[in-house]
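The complex appears here minus one protein chain, its other protein chains still in place.
Now for chain A:
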């Protein structure tokens, strides 16, 4: 199966072309540049390098969030439109799971994380087993300090992965002591080929109804719900 994988959920832009068991090409950058300008040209040039026409793609795998709302939406919009117009399957994979996959040979628990501002992080808990990864705690948004405390309940070694690890590692080291390690910086950029691999054997989504996993409500919506709550409590 020829898979095109797209990840634009953080500053890291990742595009991969995977053909069966072969990673034909990958483009990964970690730059504070505009995804909207760069993603389609990157897809175009990677396919060209791989001597592949868009019509040869058989599946699109996209990182569906959490992450930057705008970033995730760019990837998801391109993925949905390509899958729909080419008549091929679409699979969405958690952006955190894709990040965790870089550490799939770690003996213990993997904690991928992205900064979510005001001390919060998007994170989840994953476990590697024989080169596969499994979700232990679903993706969530949580205060880094609270998450560190919750992780005390596990007695396996813990590995933090992701470019934002450096922003929050102090909270984890303080709470978890030596049980926590931070992945080498060379593992922090999620690899789109891992994303392709994760999505290769999964059930496809319904293209039309597929949406990003934002984790959070839009701020206006959350405020509105809070006001409704107050009103009903009065």
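To be clear about the criterion, a contact is a pair of C-beta atoms (placed from the backbone, for glycine too) under 8 Å apart; a residue touches a chain by one contact, two chains touch by 3 or more; residues count from 1.
Throughout what follows, contacts and distances are computed from a predicted model.
Asks: Name the absent chain by its UniProt protein name; which of "Phosphonate C-P lyase system protein PhnK", "[NiFe] hydrogenase diaphorase moiety large subunit", "tRNA N6-adenosine threonylcarbamoyltransferase" or "Na(+)-translocating NADH-quinone reductase subunit E" is it?
Replies: The record for the missing subunit names the protein "tRNA N6-adenosine threonylcarbamoyltransferase".
Asks: Return the single residue from A:1, A:22 or A:37 that touches the missing chain.
Replies: Checking each option in A:1, A:22 or A:37, the one touching the absent chain turns out to be A:37.
Asks: Could you tell which one of A:128, A:180 or A:207 touches the chain left off the display?
Replies: Of these options, the touching residue for the absent chain is A:207.
Asks: Considering the entire assembly, which residues of chain A contact the chain that has been omitted?
Replies: Interface residues of chain A facing the absent chain: 34, 36-41, 43-44, 54-55, 69-70, 73-74, 76-78, 80-82, 84-86, 207-209, 211-212, 214, 218-221, 224.
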